[in-house]
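Here the complex is missing a single protein chain, while all its other protein chains stay put.
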Amino acid sequence: MSSRGARALTLAEAAEATGGRVLGDARVTFSRISPVHDAGPEDLALLADRRYADDLEGCGGRALLVSDPLSGLPGGPRDRIVVPDAHRAMVTLLTMMHAAAPPEPGVHAAAVVHPGAQVCPTASVGAGAVIGAGAKVGSGSAVGANCVVGDGVAIGRGCVLFPSVTVYPGSDLGDRVIVHAGTRIGVDGYGYVLVDGEHVKVPQVGGCVIEDDVEIGANCTIDRGSIGRTRIGAGSKLDNLVHIGHNVIVGPRSLVVAQVGIAGSTRLGEGVVLGGQAGLVGHLKIGAGARIGAQAGVISDIAAGQEVSGYPARDHRAYLRAMANLMRLPGVLKRMRRIERRLSGEAAEADD
Amino acid sequence: MSSRGARALTLAEAAEATGGRVLGDARVTFSRISPVHDAGPEDLALLADRRYADDLEGCGGRALLVSDPLSGLPGGPRDRIVVPDAHRAMVTLLTMMHAAAPPEPGVHAAAVVHPGAQVCPTASVGAGAVIGAGAKVGSGSAVGANCVVGDGVAIGRGCVLFPSVTVYPGSDLGDRVIVHAGTRIGVDGYGYVLVDGEHVKVPQVGGCVIEDDVEIGANCTIDRGSIGRTRIGAGSKLDNLVHIGHNVIVGPRSLVVAQVGIAGSTRLGEGVVLGGQAGLVGHLKIGAGARIGAQAGVISDIAAGQEVSGYPARDHRAYLRAMANLMRLPGVLKRMRRIERRLSGEAAEADD
Partner (left out) sequence: MSSRGARALTLAEAAEATGGRVLGDARVTFSRISPVHDAGPEDLALLADRRYADDLEGCGGRALLVSDPLSGLPGGPRDRIVVPDAHRAMVTLLTMMHAAAPPEPGVHAAAVVHPGAQVCPTASVGAGAVIGAGAKVGSGSAVGANCVVGDGVAIGRGCVLFPSVTVYPGSDLGDRVIVHAGTRIGVDGYGYVLVDGEHVKVPQVGGCVIEDDVEIGANCTIDRGSIGRTRIGAGSKLDNLVHIGHNVIVGPRSLVVAQVGIAGSTRLGEGVVLGGQAGLVGHLKIGAGARIGAQAGVISDIAAGQEVSGYPARDHRAYLRAMANLMRLPGVLKRMRRIERRLSGEAAEADD
């Protein structure tokens, strides 16, 4: 967890790398990019979205990185880089400025590595980390301070485990996997059978596979299979505080936003997107490319490419229309009473 | 956190233990049970649910454990055990194969145990664990690596604390309690009073009691009482990422699924079931055997045995019916406009 140093760039260099043009002094340098409202006198301020245009007034940045359609807005620094898409340009510049430093290899004196574990000499193990018997840590991987890696766990190459991660026995991590602080991988799933009125634990003896290029946020919980294996597909990205139940399969290149929960044995196809706080019950099939809205509650299968919202989750547009109509219900009730009064009035007239 | 070795069984032994019958070679052995889609050449594949029948084709397992009604399905291994209920049979077999090994007794050299703590000689304390003054760890209990057990905490017999659990002072754990990695027990509750526009902390000085045979998932947070005690009743099971507020009482033998939140001072009766991501506001009474649906938002008392869903939570069936009707609202509005047009047409005719 060393702080990342940043390489300074001139506006000229930055414009060349991003296909932009410089207005003002091209020799100006910066070593940090900041949003317009928070830019200091050494910073390149970023304006990529019109909704933050008001922040330009009073912007303290040294220079401005701005998307072409917004370049004419008043206020803000006069030395500028104008680019087609300031957000994309920022990503390019950040990647140039902040090349990830490989971790300093070696096992910290205050780490506890079992003699039967295999830690590659180019890997690093932080203070207080505990590595179990038969565990493997691949080349260039970094196990953060106070992590606990269980017996027999395999961690591939170029992985980063931030501090205080737990990996239970029976878990395998591929290459270039990033796991943020406090995440638990391979936890016993939630499985009980009722025997004479008591919930008796079903042994949870399966495994957990995290494929290549997965990133997992902080304080997530990923259960091992009860039998079989829970699997997070290659290139998928999980945000913070996500819960993945036992035997779940997350397809490759899926996006799982913060606080989502997926119950046991549900299987997601490739490239599924789950909005924040969405919940999926167990034993579902979610087709490739499906999009589950924030806070949606999914209780039945979702076809490939479908977009759903609400609880129980339904077609996204239909749900929003229905909720809009719901707010008009008081008016509907009034109109109905008016009709009924009129009809009963006619009935009364007919009786006269 | 040692990996669990598994004892191998023959199909004959397995059939006898589960009241099943063998089709094919009864001498075949297996040392792992796997779901049909994930079974390797040494595994007993499990088919308990018709919805996974398609996985039989191409199943690589050595033998098949199958429920009687599904035993005629085509494909899959020919050596089979046919049982009345394959899921129950699996539980029986797993329990035979994976007898939990008692933890190796002793305090790891890299643990920090206060001289005033009492750790039973048959208990184990992992590397990096910290045990405070006056704390007690009972016989056969295991405190995982990097756990922190506060001053005066009592942990009973046969408990398992997985790595990086925190138990704040003022907490008592009964016997055979299982706590998964990263869970926090006895946290200060959320209590403030407004004084001159500032939120001033109310001292949280109560305790927290976890009764016998409770299992708590990973990364949960259980607050201590503000005054008095928060209590998780005997035999209750909490899934991952559950939040329990101060002074909450969870009745015995309750089930609390992942990401549920219960606000302060709410009391649950015996055998309550809370679905995933459900939320309960504070100061409620939830009767014995009540069932709260996934994502339900409960803002008033629930009677014993009642089943509720939605926000605000209402009778489960009524809620689902209402939501189904909601989707028909656009049609209702159309019909109403037609009626109104017709009536105004009549009115117009009457005016003629």
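For reference, chains read A and B in written order, and residue numbers begin at 1 within each chain.
Everything that follows uses one rule, which is that a contact is a pair of C-beta atoms (placed from the backbone, for glycine too) under 8 Å apart; a residue touches a chain by one contact, two chains touch by 3 or more.
Keep in mind that what you see is a predicted model, and the values were worked out from it rather than measured.
Set against the missing chain, the residues A:A8, A:A303 or A:L333 yield one that touches it, A:L333. The missing chain, though absent from the display, is touched by one residue of B:G150, B:G233 or B:P252; that residue is B:G150.
Remark: the omitted chain is touched by one listed residue; of B:A6, B:C120, B:I227 or B:A304 this is B:I227. If you put the missing chain back, the residues of chain A touching it would be 1-4, 6, 32-35, 37-39, 46, 49, 51, 88, 90-91, 94-95, 97-98, 100, 108, 110, 126-128, 144-146, 162-164, 178, 180-182, 213, 215, 217-219, 235, 237, 239-241, 253, 255, 257-259, 276-277, 294-295, 310, 320, 323, 326-327, 329-330, 332-333, 336, 339-340, 343. Contact between chain B and the absent chain runs through residues 112, 128, 130, 132-134, 146, 148, 150-152, 164, 166, 168-170, 182, 184, 187-188, 190, 192-193, 197-203, 205-206, 219-221, 223, 225, 227-229, 241, 243, 245, 247, 259, 261, 263, 277, 279, 281, 283, 295, 297, 299, 311-312, 314, 318, 321-323, 325-326, 328-329, 332, 335-336, 339, 342-343.
Operating definition for what follows: only the chains that are shown with their structure count from here on.
Chain A and chain B have Cα centroids separated by 24 Å.
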